[in-house]
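Just one protein chain is left out here, and the rest sit where they should.
Every chain is named by a letter (A, B and C) in the order it is written, and numbering of its residues begins at 1.
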Amino acid sequence: MIKLCFFARFREKLGTAEESMTLEGPMTVTALMSLLAGRGGAWQEVFDCPRGIMVAINQEMAALDSTIHDGDEVALFPPVTGG
Amino acid sequence: MIKLCFFARFREKLGTAEESMTLEGPMTVTALMSLLAGRGGAWQEVFDCPRGIMVAINQEMAALDSTIHDGDEVALFPPVTGG
Amino acid sequence: MISIQTADFDTGAEIRALQGHGSIGAVVSFTGLVRDMASHGAVTAIELEHYPAMTQRSLETIVEQARSRWPLLGVRVIHRVGYLSAGEQIVLVVVSSAHRHAAFDAAGYIMDFLKSRAPFWKKEYVDGQGHWVEAKVSDESALDRWSQD
Partner (left out) sequence: MISIQTADFDTGAEIRALQGHGSIGAVVSFTGLVRDMASHGAVTAIELEHYPAMTQRSLETIVEQARSRWPLLGVRVIHRVGYLSAGEQIVLVVVSSAHRHAAFDAAGYIMDFLKSRAPFWKKEYVDGQGHWVEAKVSDESALDRWSQD
């Protein structure tokens, strides 16, 4: 199981802040995004193109080719705009 | 007549903060410094070498080859160290 | 040293708190405020969302990096979250050092990385309508000036 977290525009568009997901085996962030985009609707809109998507694994910034393992917390969000 | 002002280390070394001086005609800052150095003693020590001396004419920073005219206020001081 | 909070802060008190040490010669502060104008109209308020589990850690990393680059004597970072009205304070960075260039550079560095690395998202309210603020390319490119080689 991994935990997925969505923030800001993504959270609103998807209508959910987090979910749990069963992981078949380690996969890249890109593969996870394809999987989510495959759900269609808002999921496809948000995750169809990896451009403009930031990812953190276990609260550390990660890259599109980073590997996700069982037990990870994976957060997907638009570029940050604080300060 | 011109007014001469001295500050900080110069003021202390010369034992005077300001004086009035009769000007024969327009002269450069360099010429004024030679004239002051010619007084000997502390004056010579301070004005013998123009390096490390800043000058302002009528409260504006000036250069060694700037011209001093009658009625000017000429300030001579070491490099500033405020802030 | 790092606070994420809904409450407002007292910039003067935070600056005074960093001035205690006798070898401090320079204190630089940055305060970010809610501007009343956006490209699409007058902003009445903003809403700041964050990623609680990650935000504190992210700011700590940024501050550690600043401390490893400059000899700093004190650092304070406060970032607010939740609803904030136009004119309200959003963020405070205060840095103290023996010398002014270290304090200026470190405060600028922390703000540049905070803007593009710390997980905060801003929604602006214009005529009662919320709009998520788009990230600016300039925030990402601002990091270039801190790249070492």
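Throughout what follows, a residue touches a chain if its C-beta (ideal position, glycine included) is under 8 Å from a C-beta of that chain, and two chains touch if they have at least 3 such contacts.
Given the structure is predicted, the values throughout are model-derived calculations rather than measurements.
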{"item": "Where the missing chain makes contact, among the chains that are shown", "value": "B, C"}
{"item": "Selected from C:2, C:24 or C:126 as touching the chain missing from the view", "value": "C:24"}
{"item": "Positions on subunit B where the hidden chain makes contact", "value": "5, 7-9, 11, 56, 59-61, 73, 75, 77-83"}
{"item": "Contact footprint on subunit C, counting only the chain that is left out", "value": "10-13, 15-16, 19, 22-33, 35-37, 86-87, 89, 98, 100-101, 103-104, 107-108, 111, 142"}
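Keep in mind that, in the parts below, only the chains that are shown with their structure count from here on.
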{"item": "Chain centre separation (subunit B, subunit C; CA means) in Å", "value": "48"}
{"item": "Distance between chain centroids, defined by C-alpha means - subunit A, subunit B (Å)", "value": "71"}
{"item": "Per-residue overlap in subunit C, given as positions that touch at least 2 other chains", "value": "none"}
{"item": "Residues of subunit A touching at least two other chains", "value": "none"}
